[in-house]
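Take this structure first; my questions come after.
Of the protein chains in this complex, one is absent; all others appear in place.
Order of writing sets the chain letters: A, B, C and D. Residues in each chain are counted from 1.
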Amino acid sequence: MDVLIDLQPQMWQAAGETLVIVALTLLFGGIGGLAIGLGLYSSRPGGIMGNRSVFTTLNVIVNVFRPIPFIIFLAAAQPLARLVVGTGIGNPAIIFTLSLAASFAIARIVEQNLLTVQPGVIEAARSVGASPLRILFQIVLPEALGPLVLGYTFIFVALVDMSAVAGYVGGGGLGTFALLYGYRQFNPLVTWAAVLIIIVLVQVVQFFGNWLARKIMRR
Amino acid sequence: MDVLIDLQPQMWQAAGETLVIVALTLLFGGIGGLAIGLGLYSSRPGGIMGNRSVFTTLNVIVNVFRPIPFIIFLAAAQPLARLVVGTGIGNPAIIFTLSLAASFAIARIVEQNLLTVQPGVIEAARSVGASPLRILFQIVLPEALGPLVLGYTFIFVALVDMSAVAGYVGGGGLGTFALLYGYRQFNPLVTWAAVLIIIVLVQVVQFFGNWLARKIMRR
Amino acid sequence: MSIISMTGVNKVYPPRQRGQSEVVALDGIDLTVNKGDIFGIIGYSGAGKSTLVRLVNALETASGGSIVVDGTELVGLRESELRRVRLGIGMIFQQFNLFSAKTVWGNIAYPLTVAGVSREKQTARISELLHFVGLADKAHSYPDELSGGQKQRVGIARALATSPGILLADEATSALDPETTDEVLTLLQRVNREYGVTIIVITHEMEVIKRIANHVAVMEAGRIIESGPVFEVFSHPQTAASKRFVNTVVNSAPRDKELAALVERHPGTIISVAVNDTDASQSEVIRHLIQREVEFELIHGGIDNIQGKTFGTLTFALRGTSDNVRAAIDAVSRFANVEEVA
Amino acid sequence: MSIISMTGVNKVYPPRQRGQSEVVALDGIDLTVNKGDIFGIIGYSGAGKSTLVRLVNALETASGGSIVVDGTELVGLRESELRRVRLGIGMIFQQFNLFSAKTVWGNIAYPLTVAGVSREKQTARISELLHFVGLADKAHSYPDELSGGQKQRVGIARALATSPGILLADEATSALDPETTDEVLTLLQRVNREYGVTIIVITHEMEVIKRIANHVAVMEAGRIIESGPVFEVFSHPQTAASKRFVNTVVNSAPRDKELAALVERHPGTIISVAVNDTDASQSEVIRHLIQREVEFELIHGGIDNIQGKTFGTLTFALRGTSDNVRAAIDAVSRFANVEEVA
Partner (left out) sequence: GGNKETVRLGVVGASDSQWKIFIEEAAKEGIDVEVVDFQEYTQPNPAVSEGEIDLNMFQHIIYLAQYNVDSDDDLTIIGSSAIYPLGLYSTKYDDVKDIPEGGVVSVPDDPSNQARALLVLQAADVISLKNGGSPFSTLADVETDKSRVTVKALGAAFTATSLPDVDAAIINNDYVEDAGLTADDVIFQDDPEDESALPYINIFVTRAEDKDNETYRKLVDIYQTSQPVLDAVQKNAGGTAVFVQTPVDQLNKSLAQTEKDYAASK
């Protein structure tokens, strides 16, 4: 118990770091994933800008990067991280690498959700002479917004989980905190205190996501 | 290069192990996740068996387990693994724990995809006097099958990635192989050879998933 | 013997966004449908017709009032009990609501499966229905490969599959060509006569009401503003809305532009005479015209049969000396409903 | 001056599952629509009507043949060029295809946004359209809060929003009550007359053709089996299909059960006489009957106006000595198209 009280400042700092890491990752990875996902959706054969070679290329790229074990990806991406964010360790590096990895997962989630948009609606948009980009952004995205919100909520939770490995490259956050001060020290109280905060955070976000999706989908 | 040739037998064995781990996890976690996902979908307020307390309970459970950093979850679930599969280490334990963890992620994917089913179709099923279970299994699942296939494909890839941590508890597989013989030994050739097999495996499965989903959705 | 009866039924959709007001879709509905009736419901778009029938099989729950179907009060019933009620009710949806993951065959099979019909019996029944709706060659097509009317026909076959005791048909022929409509109506009439199926038909095609309904209710803004046997409502519509509906189907006096065109082509006096079994007979009318040496020509309107009764409005252009014309009109007016329209 | 012309157009849907055969939806279509036409297309469900109009704005690509719209050959055109063509074409979809994530307002605004209309102009135009289709109070509702007819009206407003030069209306009034249908048809007629908008209307309601179309094409199994000015096709339908369609709208000879009912109520001889401007005049018919002392009663049918021409079939029950009746029929037969139906 005492340990926990001693560690309180670190724990709250870690909570803050988790929020920052996950929020920024969701932002960058979210945008990257959205872009790739939109690309996959619209280039798919029979899609609004059907183009088999673009689709295959994107598909292969996503499939190449998604399954690489994250710790290997983390190490392999260090040189790139140094180029882009100036360092291979610490929070900037972990945010960079997580964003990159998350992009590919988000791309699939986006692709899947866009595919549930009714073809008739897209036809209606085509019939008024809308360009593929307009259709994508003004019709397809709004139509799929409810499921997309749920998809991004899903990814948020996955990112919280993934960010626990931040510690490998000197990043912070609650997951790292739980591992370093709790788990590695065989200190269950600390472990579960940190996990509890993570869980509360996730509950709040998931409830918010559900609420938002329900509002958007009106069901 | 020589190393790689030496390690060939281990590598192919690891590939086999990955297949077994991921396949079994997808099976057990897939069923578990389907069950929880169906529960979330049908108990959601306004759903086909709307029940706020069941929904909230399930929702909280999923949110509690999903964000726990996997390595902590792995350790925490060891006693349970010992009870269920008789051991806390090795492939049986990793399959058990991965299945458990995957269930919660799959549950969300299932829930999301089921939510895209058109309300009118469910109404039609209700109008013929079908029971909620019938509607769930005979209408909702088939209607959502295309997106579900893509969702399960997504999870398959995620599992391949997650299974790399099998090594933490003495499990095998390509991820572990890559980490152990390649990455930890700073032997890039071995690392990337293993990763390459993973990628090829994932490509094949993703292409199959896409093909199947397209066949089912007919778009 | 009433099979469906509603008393004081309301349905309010609460506002979904701030700033919106609630929508009162049904407002104090009292309605009785007798066993074996073919009960037509007409009314303007948005009047609440679909909402009303959706209450009958409890797809929607009423905000207030009582709904008794086949002796069972639906309001307050548990979902599992409602299910039993629904087994005896078939529904044709305005928007079709086909199962997109099932073939045409699978769509029609579903209610049979739910009702526990054996596979062999299903096969026979489905084939029969497919032939009836003319989709035998589309049995293995999916809904997204069908034309609008084909989809609607699948919906009809699905609703009829289990031979339910009550059939709710929400614009069941709205996407069908006249010939197919005719066949569907004939079938509805047959199941009604042969099996005593009670049918509620919502339609905006007055032809449908005219052809098969025995009772009709007219809805406006969530209320039933008029209701009664078809012949009565059609021959003596009480409300403005009913009159407009009736006018579209029975041969009626020409209006507005139509009248203007007629006036241009037929100088002289133009009269419209309402004719039906209970009122005037047109032979008599014509006899009077001829007796008074008035030349006449039927320029608009005609005679129809509703529920076996003659029915119509004839518009004649009259030519002759103004005295003769006057006399003729007076004579006819004595026994018939005459309107001098020009 | 042709604005749409199709030559030898085919559309084949390849089989999607093994064991299925391909669907030939259109089979050698030749069609010319002139600028300013209101061109009606009728035909049985599944005949290929929707497929045909979807080729006009290239939502579907033809399997063969040539399609020229407003001087541009569509076949082989790139998507970006097709887009320009589509800007000038409005389409009302059979299944409405509303944007479910946009309000009624947003649905109607979308084509305006695509066409680059300024926000202020949009507001004015949308308000105008909303009032016209009677949905001013639903401006901020979402499609899933609308009744069937309300959805259809949103689809109509959306198609009209940019005042396109060509309007494709696929069953545009199928979910509307007669009154609203009337208003929509009046509007279509107005935009056609005032702005020279060319309109293709697909419909199964012959009333719609009768009221607004000047040309009509009849489709069957992917082919156009008959085509011409409405009056001609209606007065002298050449094919069995056309005859059946025409029968449903113009007062025609009674058939089958209807006839049986009439026979029961009117013993004696029953004749049907086709009457129209170019053929017989009914005054003459009646004069002959009276001259021969045959008592008669108009028991079915009537007179109508199509494109300003009189038109109809009258069915009379005749009573009198059989010689007189015979003589009367013979006399009338000499100048009119008489059918002895019973």
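The rule is short, and it goes like this: contacts are C-beta pairs under 8 Å (C-beta built on N, C-alpha and C of every residue); 3 or more make two chains touch, one makes a residue touch a chain.
As the structure is a prediction and not an experimental result, all values here were calculated from the model.
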{"item": "Contacts of the hidden chain among displayed chains", "value": "A, B"}
{"item": "Among B:Ile106, B:Val169 or B:Met217, the residue in touch with the chain that has been omitted", "value": "B:Val169"}
{"item": "Sole residue of A:Gly47, A:Gly88 or A:Pro132 that reaches the chain not shown, by the stated touch rule", "value": "A:Gly88"}
{"item": "Sole contact to the chain not displayed, among B:Ala75, B:Val140, B:Val160 or B:Leu174", "value": "B:Ala75"}
{"item": "Subunit B residues that touch the omitted chain in the full complex", "value": "71, 75, 78, 82, 87-90, 165, 167-170, 176, 179-181, 183-187"}
{"item": "Interface with the undisplayed chain - residues on subunit A", "value": "71, 75, 78, 82, 87-90, 93, 167-170, 180, 183-187"}
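Assume only the chains that are shown with their structure count from here on.
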{"item": "Each chain counted as touching subunit A and subunit B at once", "value": "none"}
{"item": "Euclidean distance of C-alpha centroids - subunit B vs subunit D, Å", "value": "55"}
{"item": "Inter-chain centre distance, subunit B versus subunit C - centres from mean C-alpha coordinates, in Å", "value": "53"}
{"item": "Junction residues of subunit C, two or more chains touched", "value": "16, 95, 142, 144"}
{"item": "Touching two or more other chains - residues of subunit A", "value": "119, 218"}
{"item": "Arrangement of touching chains [line / ring / star / complete / other]", "value": "ring"}
{"item": "List of subunit C residues in touch with subunit B within their complex", "value": "57, 59, 79-80, 83-87, 89-91, 93, 95, 97-102, 110-111, 113-115, 142, 144, 158, 162"}
{"item": "Subunit A residues within the subunit D interface of the complex", "value": "118, 120-121, 123-132, 134, 138-139, 142-143, 145, 216, 218"}
{"item": "Subunit B-facing residues of subunit A, complex", "value": "46, 59-60, 63-64, 66-72, 75, 105, 108-109, 111-113, 115-116, 119, 146-147, 150-151, 154, 157-158, 160-161, 164-165, 175, 178-179, 182-183, 191, 195, 198-199, 201-203, 206-207, 210, 213, 217, 219"}
